[in-house]
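Here the complex is missing one protein chain, while the rest keep their positions.
Up next is chain A:
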Amino acid sequence: MGKIITNQGMPQPKIPDGMPKINPNLPQKSPNKAGKVKNQMQALKQFGQNNMPPKVKSDIHTLTIVGQIEGHAVLSPKNKTTKYEHLIPQLVAIEQAKEIKGLLVILNTVGGDIEAGLAISEMLSSMSKPVVSLVLGGGHSIGVPIAAAADYSFIAETATMIVHPIRLTGMVIGVPQTYDYLDKMQERIIRFVASHSTIGQERFKELMFETGELVRDVGTVLVGDQAVKEGIINEVGGLGHAMQKLRTLINEQFPQEEQEDDCECSSEEIAEGNCGCYSSQAEFQPRQSVIEALEGDDD
């Protein structure tokens, strides 16, 4: 008794004084649970994996575009960024996944890389699934085309959008072609916004080159309903409005009969009212197959 037999003659590691001592004689509260936890811990230690929690179905996915939009250049870690290498594959996955019916894009961005921003905008506008965007806080600069790219866009009452000319960064060659190049880059943004919202190219340019609005820049600050009045955004609203609109668009695109029905009750149970899947009679809508089965019984 009391002699510890160790494997391969290795000395037993000494338990430090502060460590809790486990009494093997104590009954375990819940052996199954304890075993599960132990298995989880082992899995975590060995593979960096853990058992998945029960999956909750969500047919709406969300993209939060926050901070700077990071494209070809890696920004300093001091910046909060949304990276295009994350967003682009996510958009492809959302487009491809059958169980995802709609996409909500939430913007709170100061702008960023033009190429990345336009890539995201183009992907959003060409998606086959309903896309609703919501500007909260701010959706500035390259955030404007992203917000406009959605099928329907919302802006919070307090949110702002700053429309201003693009700036040259990095090495600038002092030749007239530089201006032409800048103009071309700007034109891409203007054209995209104009073709994906009700604002005209001329008006958008006017907003862009407005003076007397911004302290250190040329441009316009659009607060909430001003963005709606200018036609860049469809409606002033919040999360609830955006979700409701997205549901409406989803129902239009995927009519009721095509939507998944999780009810596993038999047609008899539904007919006798013994099915608990529908909370009230008003919500009860038998599927076409059920109606046909019931009609078949009468014959």
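Definition applied: a residue touches a chain if its C-beta (ideal position, glycine included) is under 8 Å from a C-beta of that chain, and two chains touch if they have at least 3 such contacts; residues count from 1.
In this text, contacts and distances are computed from a predicted model.
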Problem - Undepicted complex member, UniProt protein name, chosen from "Na(+)-translocating NADH-quinone reductase subunit A", "Nucleoside ABC transporter membrane protein", "Phenylalanine--tRNA ligase alpha subunit" or "YlzJ-like protein" - result: "YlzJ-like protein"
Handout entry: Residue among A:His86, A:Arg191 or A:Lys229 that touches the chain left out of view
Key = A:His86
Problem - Candidates A:Ile162, A:Leu207 or A:Leu222 - the one touching the absent chain - result: A:Ile162
Exercise for the section: Just the residue numbers, please: which parts of chain A touch the chain that's not shown? Expected result: 44-50, 52-53, 55-56, 58, 60-63, 68-69, 75-79, 86, 90, 93-94, 103, 110-115, 117, 140-142, 162, 164, 166-170, 185, 189, 217
